[in-house]
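Pasting in a structure now, in C-alpha cells, and then I'll have a few things to ask.
The full complex has more chains than appear here; those shown keep their coordinates.
Per-chain residue numbering starts at 1, and chain names A and B are given in the order in which the chains are listed.
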Amino acid sequence: MGLPDDYRAMARIRRFEERLAALKDDGEIPGSIHLCNGQEAIPVGAARALRDGDHVTATYRGHGWALARGVDMAGLFAEMMGRDSAVNGGRAASPYLSDPSRWFMGENSIVGAGVPIATGAALTAQRTGSGAVSVVTIGDGAMNQGNVHEAINLAAVLDLPLVVVVENNVYSEMSRIEDMVRIRQLAERAAGYGIPGRVVDGNDADAVADALTEAVTRAREGSGPSIVEAMTERLVGHYSGDVQHYRPAGEIASAREREPLARIRAAADAELTARLDAVDAEVEAEVEAAVTAAREVPYPDPATVKEHVYV
Amino acid sequence: MSESLRYIQAVNAALTWALDTRTDTVYFGEDVALPGGPFGATKGLHKRFGSDRIFDTPISETGFLGMALGSAMTGLRPIAEIMYADFSFVAMDQIVNQIATIRYSSGGRWKAPLVIRMQQGYSPGACAQHSHSPEAYFAHTPGLRVALPSTPDDAYQMLRTAVTSDDPVVVAEARMLYPTKGPVRTDAPVEPVGGARVVREGTDATVVAWSRMVPAALAAAGTLAEEGIETEVIDLRWLNPLDFDTVGASVSRTGRLVVAHEANLTGGFGAEIAARAADECFADLRAPVARVATPDVPMPAAPALQKAVVPEAAHVVEAVRRTVRR
C-alpha cells in the first residue's frame, strides 16, 4: 500500500466527485448530492485497515467510502443519475445507496442513524464469530444526535466490534462545530462510554490507516468499540448548490493547501510527479469510461415501482 | 395437540419455540434476560438459552432497534422488545425511516427479517404515556407488517409467523388480554403472514375489530343476538398485509359495517377500513359505516375518566343497533 496506490484511490474519489458535480450542473443528476472533496484520505486510509466481510456504514457524504470499498464506479454514477443501476436500481440515489456485495451497509440521510445500524452488523459478527468488524462513519455534527449516543454506549456495553469514525470537517451544513459543542475534540466523548477515543489528521491516509488499524484490531480481538476522530476540511459546499456564504474568506483557499492530494503533490519530486500525472490520466480515463457506461444504463421501468417493498 | 395457556404464556411459548428452532434468532430489550421481562413474557428463556441468545439492553430504544436492523441485514433474525408501545415513539426514526425502508430503497438488495415486539393499550390508572395504541402509525408506514393478536392462540401463531417472516414485523400485543386463557395449538404448522378471521358468523351486520376489541365485539354480538340481531365479527389480526377481501365479502352479505378499535378515533386504522368500504363496498352498504374508538383525547389516568372514553362491548352494541336500525 501507500503511494501511489493511496494517491490513486484518493484521486478516483476526487475525480468522481468533481465529475458528479459537473453532471449535476448539466442536469444529469436529479437529486441533491453531498461531496467529500478534501476528505478522501479518511475512507482510503480506513479501507487499508479493513478486509472483505468487514461492514461499512456511511452517511449521504459516503461516495468516497463506497468507492474505497470497491463499489462499482459506473454503478454509482448510474444510481445517482436515477437509472436502473445494479447498485439500488435508482431507488436510493446519492444519499442512501448501499451494496451488500461489498459489505457496504449503506449511506443514510438521517443524521446519526447509521450508527445503531452499524452496531447491528457488529452484533452479527460477534454472535456468529465471523471475526468481521463494523465501521461506521459520521460527521462532527452527528455527535449531538441521540441515536449516536445510544448506539455507542450499547456497543461499549456489549463489547461489540464497532469502530466509529467521526469525520470532523468543521461544519455541519452551515454551522461550525465549535458552536455546537463545548469541547475541543469530539473524541473526548469516548471516555464517557469507557472506550478509547483518538484524534488523527484526516488528511493523511497513513495516519488514518494507523488509527483505524489499531481500532479495528482491538475490535476484532473482542475488546470492543472505539472512536477515531479524523480532522479534515470540506473543499466544497455541504450540498450541490450551497453557495457557502457562511465561510470566512480564504478558508477554502488555505484548506486547499492542506488537502490530501495537494499535500502529496507538494512533497513530490519530479519523478513522483510524473508518476502521479500518469495516475491522474488513468483515473481520468476510468471516470470517463464509468460515466459513459452509466449513461448506457436504462432508466428504471415504472412498472417495477412497487417491487421490493416486501420480500 | 393443544394446550390451555394464558395470552402471556403463549407469547413465552412462541419465543421459546423461536429461540429453540431458529438458531439465527436473538432476543433483546430492557429487563428481558435475567429478570424475564416486566410481564414474564421471557421468563426462563435466559436460563435455557443463555446470554448469547437473549440479553438486556440499556434504555436505548433507538440504539437497539437500529441494532436489530443492522443485525437482520447481516444474517441474524432479531426479536427486539419495546416494553410499552408508547416507547416506540422515541425510536420512530429507526422504525419508519430505516427498518421499513431499507429493502425498498436498496432495490431489494437487503432484507430486514426482524420482529419488534411490544404490548399496547390502556389499563386502569395508567397515564397517557403508558396507554397508546399506535397501530395506525405503523400501518401507515409501507414496508412494515403489523400484527395484533387477540387470543392466546394468535399470540402464539402470529408471533411465530412474525419470526419466520423475512420482512420486518411489528407485533403489538394487548396488555389487558395477558391474563386471558385459551387453547393454543402448539403443534400447528407456522402460518403465512396475514389473514383476517371471521370469529362469529352473522347476517345483519359486520363488526371488524382487532386486539382488545375482538373479545369486546364477541361479547357485544352475544348481547345483540338476544335482541335478534345476528352480528358477524371479524378479527382483522393483521393490519398489514390487510385482508380486506374477508371484510368486503362479509359486508356484501350484511350490508352494514362497524369498525372497533381502542386507538383514538380520528386517523385511527378504523378510518382505513371505513374508507375502503366506502369505495369497494359502496353498492353493498345499506347504512352508514360506524366507528367505535376512543374519542380524540390523550388517555386520562383516573378510571372514572377512562370509563368515559375507553370503548367496550356496550359501545359496539350501541353502534350495531344504530347501524341496523338505519
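Methods note: a residue touches a chain if its C-beta (ideal position, glycine included) is under 8 Å from a C-beta of that chain, and two chains touch if they have at least 3 such contacts.
Computed from a predicted structure; not experimentally measured.
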Number of copies of each distinct protein chain, complete complex: A x2, B x2
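Assume only the chains that are shown with their structure count from here on.
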Distance from chain B to chain A - Cα centre to Cα centre, in angstrom: 40
Chain B partner contacts - residues on chain A that touch it in the complex: 55, 57, 87-92, 96-100, 105-106, 108, 110, 113, 115-125, 127-128, 134, 146-147, 150-151, 153-154, 157-158, 307-311
Residues of chain B that touch chain A when the two form their complex: 26, 52, 55, 57-58, 60-76, 78, 93-94, 97-98, 102-111, 142-143, 145, 165-167
